[in-house]
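Only one protein chain is missing; all other protein chains are in place.
As written, the chain order gives the labels A and B, with residue 1 at the start of each chain.
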Amino acid sequence: MSEKKHPDNKERVGVYVCHCGTNISKVVDVEEVARWAGEQPNVEVSRDYKFMCSSLGQELIEQDIKEKGLTRVVCASCSPHMHEKTFRTACERGGLNPFLFEMTNIREHDSWITDDKEAATIKAKSLVRGSIDRVVHHEPLDQIPVEINPNTLVVGGGIAGITSALELADAGYHVYLVEREPSIGGHMAQLDKTFPTLDCSACILTPKMVDVGQHDNITLLTWSEVEQVDGFLGNFTITVRKKARYVNEEHCTGCGICIEKCPFNVVDDIFEAGMGTRKVIYRPFPQAVPKYPVIDKENCVYFQKGKCKACEIFCPTEPNSIDFEQEDEILQIEVGNIILATGYDLFDVKRIPQYGYGKLENVFTSLEFERMVNAAGPTDGKIVLRDQETKPKSVAIVHCVGSRDENYHKYCSKVCCMYSLKFAHLVHERIPDAEIYDCYIDMRTPGKGYEEFYNRLLEEGTHFIRGKVAEITDAARIPEEEGKLIVQVEDTLIGRQRRVPVDMVILSPAMEAREGSKEVSQLFKMGCDFDGFFIERHPKLDPVATMTDGILIAGACQGPKDVPESVSQGAAAAARVAGLISRGTVMMEPVRASIDQDACSGCRICNNMCPYNAIIFHEEENVSEVITALCQGCGTCVAACPSSVITGAHFTNDQLLSQIEGILWDMRPEKVTA
Amino acid sequence: MSEKYEPVIVGFLCNWCSYRAADLAGTARIQYAPNLRAIRVMCSGRVDPQFVLKALRDGADGVMIAGCHPGECHYVNGNIKTMRRFMLLQKMLTQLGIEEERVQLVWASASEGIVLAEKIDQMTEALRTLGPLNWKKRVLNSGNGYQAAEAIPVLEEA
Partner (left out) sequence: MANNEKPKLAMYWSSSCGGCEISVLNIHEHILTVDEVFDVAFFPCIADFKTKDVEAYPDDYITVCLWNGAIRNAENEEMAHLLRKKSMFMVAYGSCAYEGCIPALSNLTSKEATYNTVYKDNPSLDNPDGIIPKTSVKVAEGELTIPEFYHTVKSLDQVVDVDYYLPGCPPEPPQIWAVLQVIVGALLEGTPLPPKGSIVGVTNVAVCEECDLEKNEKVISRFYRPYEIVPEPGICLLDQGIMCMGPATRGGCEALCPSVGMGCRGCYGPMPGVEDQGAKMLSAVASVIGAGNENMEEAEIEAEIQAVVDTIADPAGTFYRFSMAHSLLQRAKVNGSNGKGEA
């Protein structure tokens, strides 16, 4: 510890250098940094301590504030993303405004990136000096209270969104659930069985869907899309386009006669994955929620040719529920929080031409197979080849289609091993004498009951081939291959290339981010990664929050996930929102911009800097103003202002320029020898 | 010069992507040049060109501005504004005789610790090749412009 008082000091700064066990101290000479810090201008006291984040470490700060009258505190330890809040709170307990604290990162940015002790110690000193010089210019700030509107928007009616909506609605809060398809249910509604329990997917999902449809606290907006998002945590205004169904929801009883009478069938590319057909006026599936059908305008003969109206003619309701004049509705809803549960797309297997999908008719995708094995599906649950009748005697299942692949997605799609195993099981169950080849790179079965399920498949006699499939072809080389699909794969366990002739191939494509997820992330002003998945606030500790306050994410829009994980996230996001609502008011970081109205010349450079439209121009007074509640604190306008009359609280020019000077303390001419 | 020259880089890292990338590089124990001294800003869009000039004047051999990739900015498009400023600043710095390598704009998402570490290594190497800038001593206080440090008496700070 070092104590030294400068008579001309403007502030009394306490500097605390953390050993972090040995995480910092094994590379950085923390005692030396603390000793040296004591000699720096404005420093009243400097100490080093084993664990600053421990309660004893925090008490050191509190005590010094009280006993030594510290006016500023610097803690050199880990990343501010780790413990800034901890130390701010400690300062507050000591009676110091939390914003009079500055954190120096000498662990992640220093001791962990080098073993050069001398360089690391010099760097630590520079960073500490930067913080000392910066903190002297800090100003006490008050957090900004924001009232939370108790209504919540949930975007996406898959299992994650359904869970979020029900959790919140059951807690007594109102939810707007927006789904772009005519029914909620999402991908889960298309699945036959869920692994590893082999529950009937629809049987466990539909009760929840019905709950959503009937819940007093849920406004269900299907066949609707969010068009605009304004506002901020606590007070968002959402513009929703409710697309015309051409069916009047007030009058329609959902009897389904219109569907029955509609004379036209079209291929159902969405729900039936192209395996079946639907009518032009349709419900995606029998258990759809809501029950109201929708007219597919593109394929409707009345809309295209002006004749037919069979649906209208046969509609039994009074007044008639068919409304060809219906138009899109634009709704504005006010919510306090938003949960995004927009789900995933499946990788387009046509992108891997050597797997033959689309060219070789008996190559199926996982979703096609799901529909095929579903008792309510196009083949009534029979596993047959594309000819709709021949039972395959041999089936190959190909893992990692588009995932774990440098050319497509590098990530592991996480659920494919398990659903591939489920497919193998279903084939065994329906065609007991079929030979099943399961081609995998690595078998990934981490989850409750998952490894056991794999063992079950081993016992059921599935042939597991460890290797990435190179090609699927119908070009036979030997008589046994004639008329078959040949799966070319290197079996890495026996170290040989194999050609496996089969009747049917099922591709297990990766889950990938929704097409247009980038646009969605921009609409909601939050981040998405290279793959298009939304970025969580912290990958470990905050997986359902995003960097944007008030916007949460749940389910596969954040990354590949199975049903239980999506459900957990849906519930977690709801719990987070419920917590905010029950508090009523939340405190926001006061890192905001403000314009000195007396000094603003009205040049209007800043006017279109703000992505949140927080800057408005007053014609009369000829000045610009930042609406504090809309400002997110990025500081772009502060940097742009040619007059320097915009101040970015907690990131002021004085603070940053002083930090630059401090961080370069050893580069001043009189100190440079080189 | 007798002592080994170690370049000093001032880094302006955005809170959401590149600062986290640097955190991740540390957490993953990626070993890279300890030559970058980071200053956290909320967005690369907060980086006032004055900060860059100030750092160069005050002794930095180089300045790195790091942000989220275009299209991935936490503040939608702050980094696009950074690009605009950076490109015009580069043009002006060239007029002031400052080599392009000394002021760099890089992108690193929160998951790209390794990318940021590589960029810092590369920049450090580039500055090693260029040699020290040492603006005040070599440029401002020299009678005859930029010269080898040994030839110039050290004057008081302006």
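One rule holds for everything that comes next: contacts are C-beta pairs under 8 Å (C-beta built on N, C-alpha and C of every residue); 3 or more make two chains touch, one makes a residue touch a chain.
Since this is a predicted model, take the numbers as computed values, not measurements.
S.K.: Which of B:R20, B:R40 or B:K54 sits in contact with the chain that's absent?
M.R.: B:K54
S.K.: Residue-wise, where is subunit B in contact with the chain that is not depicted?
M.R.: Missing-chain contacts on subunit B: residues 1, 48-50, 52-54, 56-57, 69-71, 73, 76-77, 80-81, 83-85, 87-89, 91-92, 95-99, 107, 130-133, 135, 138-140, 142-148, 151, 158.
S.K.: Determine and list the subunit A residues touching the chain excluded from the picture.
M.R.: Residue positions of subunit A that touch the missing chain: 518, 522, 598-605, 607-609, 617, 622, 636, 639-645, 653, 657.
Criterion: only the chains that are shown with their structure count from here on.
S.K.: Any idea how many Å lie between the Cα centroids of subunit A and subunit B?
M.R.: Chain centroid spacing, subunit A to subunit B, equals 32 Å.
S.K.: Show which residues of subunit B lie in contact with subunit A when the two form their complex.
M.R.: Touching subunit A: residues 1, 3, 5-6, 8, 10, 16, 19-20, 22-27, 29-35, 37-43, 45-51, 54-55, 58-60, 68-69, 71-78, 81, 85, 109-111, 117, 132, 134, 136-137, 141, 149, 154-155, 157 of subunit B.
S.K.: For the complex, which residues does subunit A have touching subunit B?
M.R.: Touching subunit B: residues 79-81, 105, 107-110, 112-116, 119-120, 123, 126-127, 130, 518, 522, 525-530, 535, 547-548, 591, 609, 611, 632-636, 638-640, 648, 651, 653, 656-657, 659-661, 663-664, 666-670, 672-674 of subunit A.
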